[in-house]
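What follows is a single structure, written as structure tokens, with notes after it.
With one protein chain held back, the other chains of the complex are shown just where they sit.
A, B and C are the chain letters, set down in written order, and residue numbers restart from 1 in every chain.
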Amino acid sequence: MSNKKLHFGIIGAGRIGRVHAETLAFRLPESQIVTITDVNREAAQSLAAHCGIPKIAESSEEVIADPQVEAVLICSPTDTHTDLIVEAAKAGKHIFCEKPIAQSLAKIDAALAAVKAAGVQLQIGFNRRFDANFARVRKAVASGEIGAPTLMHIISRDPGPPPISYIKVSGGMFMDMTIHDFDMARFLIGDEVEEIYTTGGVMVDPEIGKAGDIDTALIVMRFRNGVIGTIDNCRKAVYGYDQRVEILGSKGKIETGNCYPNQAVVSGEKSVYQDLPLNFFMDRYTESFAAELKSFTHAVIENQLTPVTGIDGRIPVVMALAARKSYDEHRPVRLDEVNA
Amino acid sequence: MSNKKLHFGIIGAGRIGRVHAETLAFRLPESQIVTITDVNREAAQSLAAHCGIPKIAESSEEVIADPQVEAVLICSPTDTHTDLIVEAAKAGKHIFCEKPIAQSLAKIDAALAAVKAAGVQLQIGFNRRFDANFARVRKAVASGEIGAPTLMHIISRDPGPPPISYIKVSGGMFMDMTIHDFDMARFLIGDEVEEIYTTGGVMVDPEIGKAGDIDTALIVMRFRNGVIGTIDNCRKAVYGYDQRVEILGSKGKIETGNCYPNQAVVSGEKSVYQDLPLNFFMDRYTESFAAELKSFTHAVIENQLTPVTGIDGRIPVVMALAARKSYDEHRPVRLDEVNA
Amino acid sequence: MSNKKLHFGIIGAGRIGRVHAETLAFRLPESQIVTITDVNREAAQSLAAHCGIPKIAESSEEVIADPQVEAVLICSPTDTHTDLIVEAAKAGKHIFCEKPIAQSLAKIDAALAAVKAAGVQLQIGFNRRFDANFARVRKAVASGEIGAPTLMHIISRDPGPPPISYIKVSGGMFMDMTIHDFDMARFLIGDEVEEIYTTGGVMVDPEIGKAGDIDTALIVMRFRNGVIGTIDNCRKAVYGYDQRVEILGSKGKIETGNCYPNQAVVSGEKSVYQDLPLNFFMDRYTESFAAELKSFTHAVIENQLTPVTGIDGRIPVVMALAARKSYDEHRPVRLDEVNA
Partner (left out) sequence: MSNKKLHFGIIGAGRIGRVHAETLAFRLPESQIVTITDVNREAAQSLAAHCGIPKIAESSEEVIADPQVEAVLICSPTDTHTDLIVEAAKAGKHIFCEKPIAQSLAKIDAALAAVKAAGVQLQIGFNRRFDANFARVRKAVASGEIGAPTLMHIISRDPGPPPISYIKVSGGMFMDMTIHDFDMARFLIGDEVEEIYTTGGVMVDPEIGKAGDIDTALIVMRFRNGVIGTIDNCRKAVYGYDQRVEILGSKGKIETGNCYPNQAVVSGEKSVYQDLPLNFFMDRYTESFAAELKSFTHAVIENQLTPVTGIDGRIPVVMALAARKSYDEHRPVRLDEVNA
């Protein structure tokens, strides 16, 4: 790689904005942060001080318009994503945008059209593709190590539910949580889902049900190539963040375990035990957050396609819509029913 | 327990008949085999010699009529089960019958009615309930160790498919293979399934499809208490017999691993590896076969209810019928649709 | 194998006598128990009733003299072993004798001489050689799977110490407990130890120290072929019976884990845990006890050398003597120093 640096402007200094800013500032020599903004100006100031960001912008418009900014990192709330993508694209800036792009296919399509018209790069923040475990599983499928895949299971459970206020605007569990698993399903199998059946319910907290969402779901996916897969989602697992996958193929299977804070096992008087798995997604996926920004930066600098494109951001939204429709109508739903 | 011995007559000297005869002869001091029969007389003779069985009967009628016989062990083909149950019941003999009782609910109901009328004991050969792994899972659920259960997954894959000739008469995968998993589902959760959704296909061998069956399936079950469960079935897993279960509850989860011929792990130049799991169901479930006969023998001697009753034999057949209907009609099917 | 049965006389109806009697009676069709004796006649009667043994002998002499007896199983206390071996050998009977043969090399040599003179078979009860884990390790060494061995570690810890009364007559930890590990060391590496260094102490119970023994030891062995090995012994491990081995070779390593009552893992609110390992040596080594008697029976019937000969019983005693001398003199001790 050349010694070229990619100059970033960051929109959003919240939790995920902080993770990305730290990666760019402290772990990615080929990147440089030029400016940052947040509706909460203090948050932007604090993060700027921590990461040595020279400018604080008054608005996202100012970030996008900054002539030093080559790439925009969108870490603001979901409902702002597509407008910001369109603006950034029009300004000729490359874009890294957190998932999901939007909950509306029309908005997504408009944003992708703007990106295409501008000829800029776009990467969606599906960080799990860059996790060592899931990358190893993908490699096993892609290389034929386990033969032709037939059955896939994704377990994806959070340590605890988000606030009810978040659930009310997030688009629901399929849109805010399963969206990652829908991406994983496509990524791991390397093919598209054509039908989804969903069952589930409110088993964790009745308040979630009152907010119109469910907290536990079982999603069955049928891929075009015949593979059958499931996603097991729960908003709460008392033992911590549970993120596993298993794929059966004609020549074997591959399964991943959780990640633990250490590899120590204690044999005590009552049981043989180890510490609970990593509990927080930012601890569990630390390396993948860094790796996704590295891949984006390299793709832009070397003028190659980003590894998670706009269409990769769109399809999981279609899947989330199908999953919800299946749940509501209590029947299998084909993706083309919701992808008009 | 008293020193009383239970005297058995065995009908069927095939593979499972041999397993049971060896248990009674060599491992269960409180049992004694009086007589045995098989349509293949040589098989009966050979097994009698091996196990020290004093008499070889000409027919199942002779076994049932033998005044020394207190309990009949039915290990003959499935289509003979209900007739033999009825005859044995009428003769006042206790009955241990291999699964499934029958593929027809009408026949099953007639058999169960005969058993009830005669007041004899009946146990169905769902041996997995007596396996140490599954018993430990049941204990975790029943004792509240993992709280209220919410999600359950059963993985049940055979090392290789049975002969096509067997598939043609077995009633299909749901009836000959999943039947065990349906029993497991009820046993582990301790509640009844009310709806089933099935998807699957022919992924192992096209000949299985030509015989009217499928070889790979994913079954979603909804229990009355709200638990959602899946069964993952495949007729072929190249790495061996794969039998696992996982249950998530409000206070934790429990998962079982496969059983291995040894606990040795080799770190070589290319990987860290261990030998394949036990490949043959009779090796994997050796102890459970012995334990189920022990439990039957004790139940009869002590005049207590057997741990796997006739109704426990009937319900998995209903579930198998629902699973097939769901697969054929591509929709969720309630059990009461097939349990008229 | 032919249909010939080997006819046994059993001397000793204690704990290990019972295990062997049950194996012969219920699991080994090619064996038959003719008679049994014990200084405690009631113990002999009870075991005879349980296993269907037709005769109860008044004395070991009567067992050995019984013309129906082809092989004698010696399960009496250690101090009776060599006299019984000599008598049985003179009577032309094959012999299976529990370990250790004796604590005195002179007695052992006299017994082995009698066996040789009589031309009968002798097998010593080192059952662990027949355990699936240790057999797998031996296979990895013998087959070259891990290359030339260099370092070996044996962990061998009991759940709790035996009674002090036993310790006073057992010959001490090296003779009653480590003796199995000395056998393992020779068996696994397939070569002889030439020097031993021992350190250790009384860490479990001061009463053991008062009885002249230690309860915790670390033994370093140097083999003729250059391999270095350790044995870690402790009379008490609160978590259960701990029996593991690890061997490093030029092409890899092999390590074994403990055996558990089930393969279930629970993820709870405080830890991820499983049940304690099998706690009792008879549960842990059940299969190996059956397998050693099977191998003896087959060796005698087929007139082949037994897999654990008299010399295999003698060498671990030499090792135990060297280990104690090293501990007492606080220096490495060559085996030829104690093997005059």
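To be clear about the criterion, contacts are C-beta pairs under 8 Å (C-beta built on N, C-alpha and C of every residue); 3 or more make two chains touch, one makes a residue touch a chain.
Quick caveat, the model's predicted, so the values are computed rather than measured.
**Q** Please identify which of the visible chains the hidden chain touches across the whole complex.
**A** The omitted chain makes contact with A, B, C across the full complex.
**Q** Pick from C:Gln32, C:Ser104 or C:Thr150: which residue touches the chain that isn't shown?
**A** Of all options in C:Gln32, C:Ser104 or C:Thr150, contact with the hidden chain holds for C:Thr150.
**Q** Among C:Lys99, C:Lys253, C:Arg284 or C:Arg314, which one touches the chain that has been omitted from the display?
**A** Only one listed residue reaches the unshown chain, and that is C:Lys253.
**Q** Sort through C:Gly52, C:Pro77, C:Gly92 or C:Gly226 and give me the one touching the missing partner chain.
**A** Spelled out, the listed residue whose C-beta touches the missing chain is C:Gly226.
**Q** One chain isn't shown here. Among A:Ile33, A:Ile101 or A:Ala140, which residue touches it?
**A** Residue touching the chain left out of view: A:Ala140.
**Q** On chain A, where is the contact patch with the chain that was removed from view?
**A** Interface residues of chain A facing the absent chain: 26-27, 29, 50, 132-133, 135-137, 140, 145-146, 251-259, 261-269, 275.
**Q** When the complex is taken as a whole, what residues of chain C touch the one chain not shown?
**A** With respect to the unshown chain, the touching residues of chain C are 147-148, 150-151, 153, 157, 197, 199-201, 203-204, 216, 218, 220, 222, 226, 228, 230, 232, 234, 236-239, 242, 248, 250-253, 330-332.
**Q** Pick out the residues on chain B that sit against the missing chain.
**A** 237-240, 242, 267-277
Everything that follows uses one rule, which is that only the chains that are shown with their structure count from here on.
**Q** Would the interface of chain B with chain C count as same or different, where same needs over half of all numbers used to appear in both copies?
**A** Over half of the interface numbering overlaps between copies: same.
**Q** Could you give the separation in Å between the centres of chain A and chain C, each centre being the mean of its C-alpha atoms?
**A** 58
**Q** Can you list the residues of chain A that touch 2 or more other chains?
**A** Counting only residues that touch two or more other chains, chain A contributes 237-239, 242.
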